[in-house]
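A single protein chain has been omitted; all remaining protein chains appear in their positions.
A and B label the chains in the order they appear, each numbered from 1.
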Amino acid sequence: MTDDPTTALRATRLGRRFRGGWALRDCDFALPAGRITALVGPNGAGKSTLFHLATGLLRPTSGDLRVFGAEPGSPAARDRTAFLAQDKPLYPRFTVDDTLRFGRELNGDWDHASAERIVRAGNIPLDARVGALSQGQTTRVALALAFGKRPDLLLLDEPLADLDPLVRIEAMGLVMAEVADRGTTVVMSSHVLSELENACDHVLLLGRGAVRLDGDAQRLCDTHVRITGLADPATDDGLPPDVDRATVVEAAVTGRQVHALLRHSDWSPGDPWIVENPSLEDLLLAYLRSDHPAEAAA
Amino acid sequence: MKGTLWLAWRQQRALILTGAAVLLAVTAWVVVMRTDMTGFISSHHIDTAGCKGWDGGCESEATLKLLDDNNGPLRALGSLSTALPVLIGIFWGAPLLGRELESGTWKLALTQGVGIGRWFTTRFALATASTVLGSAVLAALVAWWWSPVSNMLGGLYWHDGYIFNATGPAAVACALFGLAAGTAAGLLIRRTLPAMAAVLGAVVAVRFALNSFRSDWISPQLWISKGDAPRREIGSGWSTGEFGFVDAAGRKHAIPDACPWGEGLPDLKTCMAQKGFTGRYRTVYPSGDFWTFQWIETGIFVGLAAVLVAAICFVLKRRPLP
Partner (left out) sequence: MIAFRIDRRSGVATYLQLVHQVRQALRLGMLEPGDRLPTAREVVEAVAVNPNTVLRAYRELERDGLVEPRPGQGTFVRRSLARPAAAADSPLRAEAAAWVGRARAAGLEREDVAALTASVLDDAFPLPDPPPPFIPAQKQKPTHTHTQEEDT
């Protein structure tokens, strides 16, 4: 295993099986360091499983996962990783002050001043009980706890779920500020694709436990094309017969119109086609839809 | 306090402080009660040491009042000490890991700088120390109060559950077992409330089994009285309830009514002669067996606790926790 400093998280034939079957299987990817990766996929695609594997809370059934070259859960990996689980668990009976002290006592390298600054910036009293905080305040305290660790890799599982729009921007702003300050690598899962679009510059799309898309966000947008035109009545999908079907991510016929997302190929649409580059959200939605062929057909 | 010890203290301080307060109150109560008792004994010149056994021969208004006044409160203290392992299992053991798993905070705790080994060891060590200390104090209080009036007339005897289960090393070991059982239940069931129910069932079941089978572990003494001489008095011993006749060959006949007594029947001596009995016997555990029983049960509880702790360590090491 090469210890490549530019790779924060590397999976090699990574698999994890539960009683119900494989949550992840044969996954290969390398998430770049210093970037903000969007981890996308439908429910049950294996996103949370991947986070738990990356933090050592789960062990892989097969294959291997490395955090900056170290085994997840090892002291070296734990020191560099901070994880915000989906339900943002904190001790409800602790005060905010206790919660920050928890971070200080359990971590060798702990930046108490900046953790406290994040809490104070949210006007959260240090003597407040965590259980009495609003969801937005809880998120802020949880992020303060994560940032106080000075992580090199920040893993955020649905950090924006259940937050109102203002708090979403606030929480995301905190994460982005941390990235701007320290160049932290972030892997973040979310269902709010439009917010990922502005924040993330790398994409890892999971579907049914497998990697469906892994790459630089801009590059993915540049190498896909959204086309709209007159449907070809001779083909099932309405696309001209000379289109390489392996490049079709999705195609939908509505009346005489066909609307499709393609990967680049030698085929180039002619004049009557409306051709656009997809937005990241559009691209991800197309891949997410094509993961559910039954629903797309309905 | 530093590191994981601070965390363990912060999470268990409510239990420790509550437990300490209750223990302090109980201690004060016991001191008052026992002072009253010893005052009564000396002012009425009761020779408690010379008055052991059902038939101690010291029945008087004063001794009966002494026992009347102290039996109830001693039973209450004994019950508290007997219930302590269950209480510790429910309120200390079950949430020790169960609450972390239930609320998801284990994900928080185990992704910090310290490893799972230190995290668990510290919190379990603090709980163990508190358990041992608390149960030892309570067991000592029971013994201290009971000893002047022990094994006396209609009072409490060493083999009564109120005393045997409430004092001695076995009481401390049982509390340790309760803690380990609660911790294991919380880890395996992952939810606090069902884990509490499970540990309640487990500790009560083990206690019940031990109380039922206690007399099977060592053989009682055989007390033989020759001819038609009266059987030897039990004193502060624990009768197994088995008695009968022995024949010339030394064989025991556990038929207490072989020579019934009544009008028109031959007297005992004649009857025994007719049936070839040469004496009568009973089997008894003398009061000195208290310690034998105590160490046996201490061994059983400590062994069970050790097995449970080993299982907990195995599960924690293996992961996944959830």
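Criterion: a residue touches a chain if its C-beta (ideal position, glycine included) is under 8 Å from a C-beta of that chain, and two chains touch if they have at least 3 such contacts.
Everything quoted here is computed from the prediction, not taken from an experiment.
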For the chain omitted from this view, which of the shown chains does it touch? A
Specify the residue from the set A:33, A:70 or A:176 that touches the hidden chain. A:176
Write down which of A:79, A:152 or A:195 is the residue touching the left-out chain. A:195
Residues of chain A (touch criterion as defined above) contacting the omitted chain: 28-29, 36, 168-177, 179-181, 194-195, 197-201, 207, 210-216, 219-220, 222-223, 225, 246, 263-266, 268-269, 275-277, 279, 290, 293
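Heads up, the rule we're going with is that only the chains that are shown with their structure count from here on.
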So, in whole Å, the Cα centroid of chain A is separated from that of chain B by 57
Can you list the chain A residues touching chain B in their complex? 52, 55-59, 75, 78-79, 81-83, 85, 87, 89-92, 94, 98, 101-103, 105-109, 145, 149
Touch list for chain B against partner chain A, complex: 2-4, 6-7, 10-11, 103-105, 107-115, 319-322
